[in-house]
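With one protein chain held back, the other chains of the complex are shown just where they sit.
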Amino acid sequence: MHARNTTARALDYCDVRTTTERLAAPLSAEDQTVQSMPDASPTKWHRAHTTWFFETFLLGPHAPWYEPFRSEYAYLFNSYYEAAGPRHARPERGLITRPGIAEIADYRAHVDAAMLKLLDTSPSEEVAALAELGLHHEQQHQELIVMDIKHALSRHPFPTGYGDLPWARREACGPSTRWLGFDAGIVEIGHDGEGFAFDNEGPRHTELVHAFEIADRLVTCGQWLDFMADNGYRRPELWMSAGWAEVQASGWEAPEYWHHEDGEWQVFGLGGLAPVDRSAPVEHISWFEADAYARWADARLPLEAEWEVAVGAYQSRDKTSDWHGQVWQWTASPYSPYTGFRPAVGAVGEYNGKFMVNQYVLRGSCHATPPGHASDTYRNFFPTHSRWMFAGLRLARDITA
Amino acid sequence: MHARNTTARALDYCDVRTTTERLAAPLSAEDQTVQSMPDASPTKWHRAHTTWFFETFLLGPHAPWYEPFRSEYAYLFNSYYEAAGPRHARPERGLITRPGIAEIADYRAHVDAAMLKLLDTSPSEEVAALAELGLHHEQQHQELIVMDIKHALSRHPFPTGYGDLPWARREACGPSTRWLGFDAGIVEIGHDGEGFAFDNEGPRHTELVHAFEIADRLVTCGQWLDFMADNGYRRPELWMSAGWAEVQASGWEAPEYWHHEDGEWQVFGLGGLAPVDRSAPVEHISWFEADAYARWADARLPLEAEWEVAVGAYQSRDKTSDWHGQVWQWTASPYSPYTGFRPAVGAVGEYNGKFMVNQYVLRGSCHATPPGHASDTYRNFFPTHSRWMFAGLRLARDITA
Amino acid sequence: MHARNTTARALDYCDVRTTTERLAAPLSAEDQTVQSMPDASPTKWHRAHTTWFFETFLLGPHAPWYEPFRSEYAYLFNSYYEAAGPRHARPERGLITRPGIAEIADYRAHVDAAMLKLLDTSPSEEVAALAELGLHHEQQHQELIVMDIKHALSRHPFPTGYGDLPWARREACGPSTRWLGFDAGIVEIGHDGEGFAFDNEGPRHTELVHAFEIADRLVTCGQWLDFMADNGYRRPELWMSAGWAEVQASGWEAPEYWHHEDGEWQVFGLGGLAPVDRSAPVEHISWFEADAYARWADARLPLEAEWEVAVGAYQSRDKTSDWHGQVWQWTASPYSPYTGFRPAVGAVGEYNGKFMVNQYVLRGSCHATPPGHASDTYRNFFPTHSRWMFAGLRLARDITA
Partner (left out) sequence: MHARNTTARALDYCDVRTTTERLAAPLSAEDQTVQSMPDASPTKWHRAHTTWFFETFLLGPHAPWYEPFRSEYAYLFNSYYEAAGPRHARPERGLITRPGIAEIADYRAHVDAAMLKLLDTSPSEEVAALAELGLHHEQQHQELIVMDIKHALSRHPFPTGYGDLPWARREACGPSTRWLGFDAGIVEIGHDGEGFAFDNEGPRHTELVHAFEIADRLVTCGQWLDFMADNGYRRPELWMSAGWAEVQASGWEAPEYWHHEDGEWQVFGLGGLAPVDRSAPVEHISWFEADAYARWADARLPLEAEWEVAVGAYQSRDKTSDWHGQVWQWTASPYSPYTGFRPAVGAVGEYNGKFMVNQYVLRGSCHATPPGHASDTYRNFFPTHSRWMFAGLRLARDITA
C-alpha cells in the first residue's frame, strides 16, 4: 500500500526527478510544446516549472553560491506565485517555443547538480522541508503531465495514445457489492503531523459526522452506461441548474474521451482508443456528472470527512480495495479551509489557500498518481465542470433512524 | 423585530400583492421594460412572474373553474421550473415588449380575483401552504425588483434614483465596538418547523461549532475606505486567486456604484448620487471583496452556523442591532444542502435545491427586504462575483486556546 | 413615380416630421424602448436622434435665440458624429429608459417650434441646405424605425406584426421575363446637381461599362424556394468562403424571418406571420446569399454603374417596374468613394464618407422607404452579412462577343 501518511518516508530527490524525465521521454519535442487548452500546460513547461520551484524557493534563498541558469526563466516558469514576481500569462504557455526541450534538460541538470550539493551538506530543517515540498510538488506535476498530454493527444483527428506509465496500473475491482455503515459522532480528520503533508491537509481537527453509509467500490463504466441508457444526460431533474446549463452548452452525453462509433462506445485512454470496459471505474467525469449520477442512483456523494473516516476503517482490511490508485473520487464538500487553517509563511503560502473557493474536493488518488504520493488526508480540488483529470466517484447515503 | 420565525404569522395576500404594485408605481412603462444584464429582470417581468406562480402552482391544479388569462404566459413568465414546461430564455427578457404594463396589471387583477375566491373557501392545507410559499416568493421578487431597477437606472449616463421604498429604512449602527464570544459545542441550526420556511432552511440539525467570536456590528463604509486607502484592491496577497483575477478583469477599485469624482467618493443609491456615508454599512460588495477585507482585517467571514447561533443569542438583547434590515452578510459557507435535506415534491421542489453549488450563503436581510420576510434561518445565496444585491459583511475570528 | 431626382422638390418640414410620429404611433412605450441587437436602435431613440440633428446642426449654430431642451441630450442622442462631441455607446441604447416617450414628444415639439421659426424668416442658403439634409436624414431613420421594430417584434416567442405603413405598398411584378441588354461604353453616373442628394452620390463622373444585360424584374420568393430546393444553402461551391463560414456559424437555411412550420414556409412580415408568397420579391437576404443565388443561376449581381444606367433607360418605359419601391437591390460593387469624392465640410461631413469600407452598395429603394426619398443615384450600403434591412436582388450577366 502506497499511501503517504502510512509510511511517512521522505521522497528521494533523484528518484522523483528521474521519474519526470521518464514520463517525458516518449514525447517528441513537438508533443512537449503544445498547450491544448488554457487549463493545461505543455510537458516542457512542467519540466521547467518544477525545476524553477527548486531554484526559486531553495537555491535562491539558501545557496549563496548558486548561479541562476537563465534570468528570464524566473518570468517564464512561475506558475501563479504573486510573491515571486511577475509571470507569463498562463493561456500563452503554448507559444513559448524557446527554450526547447534540450535546453530544458540542461536546466534540469544544472539545478539538480546544485540541489544535490545543497542537500548533501546536512541541510537545515527548513531546507529539508522545502525540498520535501518541492518533490511532492513535482509529483503533482507528474500527474499533470499525464493529464495534459492525454488531452493534447486526444485533440488530434487520428489520435494515438501516450503509452505505458513508468509504474504498473492496479487491477480494477468491479462494481460495489455492499454499503459500509458508520454511526454519527465526532471524528478527527486532517493530517496528524507525522511525515509530509500539504498545508491544506491540516490542522487535524474535529468534525461532527452524521450516520451514513458508503459504497465499498467505485462506480464502474458499466453502471455509467446504465445511467446513460436511462437518459441520464437528458433529464434536467437529475442535475444541478448550473450542471444542466453545462450539459446543454457543451453537448455532454458521455464522459470526456468517450466516442460513439458504429454502435459502440469507445474511449480514448493512455493506450489509445479502445472499447469501454464495463468493469473499470468510470473516469473523466465532472462534479456535475458525478452529482447527477448519485441523484439518479438515489444516493449522494460522500462528504470528505465521511470519506476519510471510511478509508481509515476499511482500507487495511481489504487488500484489493479501490480507495486509492484508480480514480480520484468527487466529494460533496466544497473546497474550504479547515477550521484553524493558516497558509504557510512566504511565497509557498500561496500553494493552496488562495484556491479555496468555487472548487470541490476529490479524495484518494488515481492510476496516474506517482507511487509514494497518495495519502488518506490528501485534498485534491477542481472546478465543477472540469473533466480532464482522472476523476470518478463512489456513492454514499444517509442512514436515517 | 420583524424576523419571520419569531412571529410565524401568515402573510396577508392582499398586503403582499399590493406592495409589489407600490414598488412598481414610481416606474414608467419604459423603466419597467429594460433588462440591464442577464442576471437582472425587468420590473414588469417580476410583476408577471410572481402572478404566474399563483396561476401555475395554485389555480391550475386546485381551481378547476379557473380560466387562464393568456395561454402564452406559461411560456413567457416561467423563470426556471423545468417541470413546468419550456420557457423563454432569461437573457432575452428585456426584448419582450408585449404584454405591456397595462396588460400585466390586468393579469394581476385577474389572478388576484381568482386567488381570493380560492382562499376564501377554507382552502386545504396544501393550498394554504402553496399560497404562503407564493407570497414569500413574491416578497423575494420585491427585493429583486429593487436590486434590478437600481442596476438599470445606474447604467444611465445621467442617473436618477428610484426614490423611497414603501417602508422605512432603519438607522445604521456605526462601526463595531466589541467581539461577541462563543465556546465550542454542538449546536442546532435550521428551521424548527414553526411558521413558514423555505425548503433550504431545513431540516433542523446539529453541527459542531468551534470556539469563535463575531463582531457586534457590520463593517462600515468608513472602514472600507481605510481598506481602500491601504491599497486593499491592489495587493494580491489579500485575495483568493479567482478574486484577484476578477479584480483585474473587471477593474474593481471600490464597491459597485461607487464613483470617484472631484477627489471624493460618491455612491449611487436609491435616492440618487450622494457622498459616501462613513457610518453606513458598506454594501454592494462581492464575496471576493468581503473575503479580502476580512483577511486584511486579520479576521475571517463567519460560518453560517456561527452567524445563526450568534443572532439567536444577541439579537433580542440589542434593540438597535444590525443583524437584520441593513445589508445581507456574506458568510464563509458555500451553499450546500443541510444534512438530510430533501427538496419538496413536484415542480416547487426546484425552488432551492438545484442551486446548491458554486454559490455562497448570505445571512440576515437588508433594507430592501420587505417587512415580515426576514428570518434568522434564511439562507440567501449568490455567486462569489455578484455585487448588485445589497450585500455587506460582519467579521468573525477563531478563539484559540 | 416617386424618384427623388426626377422631381427635385424640397421636402416639407411638417410632412416629414409628422410622418415619423405616425410611424411611432402604433407602438407602445414598451415597444419604443427596446433594442433587439447592437445594429438596431429603439424607436424612441430614432425620434430623439432625428430631432437632435436639427438642434445640433441647425438651431445651435444658426438660431442664437434657441434654448436647448435638455443639455444631456447632446450626449444621449448623438449617433456617430465624433466632431459633435462624446456620445452614448450604441449597444446600450436599449438601457436608456429616460427620457420616456412623452418627454421625447415634448422635445420634438420644442425643436419643431424653433425650426419653424428659423425656416419662416427666409433662411440662408446654408440653413436651407442643412434643413433639407435634416429631412432626408429623418426619412432614412423612418425606414430604420420600420426595420428595427420589425426585428424587435420578431424576437418575441409569439410575434405580432407592426401593422400597415402610413403609405400604400405597391404591387409586386412577379418573376423576370427578359434580359435588358447594354453595349460597352463610357457612361456618366452619380448625382448631377439638380435637387437634393447625399454627398456620397457625387460627383457625377465617367465610368467604363462593359457589355452586360440585366433582368427586368427582381428575384422572387418562388425562385428562392427553387434555390433552396436545389440545396443552395448546403453547397459550398456556390458561396464565397466568408459567406459559407457565415452559413455554418449562423445556421442559415432560408432568408431572415422565414420559418418552416408544418411542411410550409412562413414568413414574418409587418402584418405578422403569413405563408411565403411565391410571386413577391425575396427580401431579408444578405449579400452573401444574393451572391450565392446569382452564382447558382449562372449570373452575377449587377455593378452599381450598370444598375444606374439600366434604371435610367428602362424605368420610365415600364410603369409597373420594380426598380424602386419593392426591395433594395444588392450590387457587386463594394462601397467606395466615387472618383473625386470629397466629404462635406464640418460635422455633417461624417455623414457617409467614413463608412466607405467593408460594405456593399444597394440600389433602388424599398416598400418601407418613405415616398419622396428614393432616387436613381442613391447609394445605400450594408455589410455582407446583414439581413434585417429590406434587401433583395436583381440578376445581371456579361455579354461576351
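Per-chain numbering from 1; labels A, B and C assigned in written order.
FYI, a contact is a pair of C-beta atoms (placed from the backbone, for glycine too) under 8 Å apart; a residue touches a chain by one contact, two chains touch by 3 or more.
It should be emphasised that the depicted structure is a prediction, and the values quoted were computed from it without experimental measurement.
Engineer: Missing chain touches which shown chains?
Structural biologist: Listed by label, the shown chains it touches are A, C.
Engineer: If the hidden chain were put back, which of A:C14, A:L95 or A:A313 would touch it?
Structural biologist: A:L95
Engineer: Of the residues C:G312, C:P334 or C:P371, which one touches the chain left out of the display?
Structural biologist: The missing chain is touched by C:P334.
Engineer: Residue by residue, what part of subunit A touches the chain that was omitted?
Structural biologist: 28-34, 36, 44, 72, 75-76, 88, 92, 94-98, 100-101, 152-153, 155-158, 160
Engineer: Tell me where the left-out chain touches subunit C, residue by residue.
Structural biologist: 80, 82-83, 186, 205-208, 210, 236-237, 239-244, 287-288, 291, 332-334, 336, 339-340, 354-358, 384, 398, 400
Basically, only the chains that are shown with their structure count from here on.
Engineer: Check the residue numbers that subunit B and subunit C use where they touch, and answer same if over half are used by both copies, otherwise different.
Structural biologist: The interface is built from the same residue numbers on each side, given that over half of them are used by both copies.
Engineer: Could you tell me which chain lies farthest from subunit B when each chain's centre is the average position of its Cα atoms?
Structural biologist: Centre of mass proxy via C-alpha means gives C as farthest from subunit B.
Engineer: In whole angstrom, how far does the Cα centroid of subunit A sit from the Cα centroid of subunit C?
Structural biologist: 59
Engineer: What whole-number Å value describes the gap between the mean CA coordinates of subunit A and subunit B?
Structural biologist: 37
Engineer: Among the residues of subunit C, which are close enough to touch at least two other chains?
Structural biologist: Expected reply: no residues.
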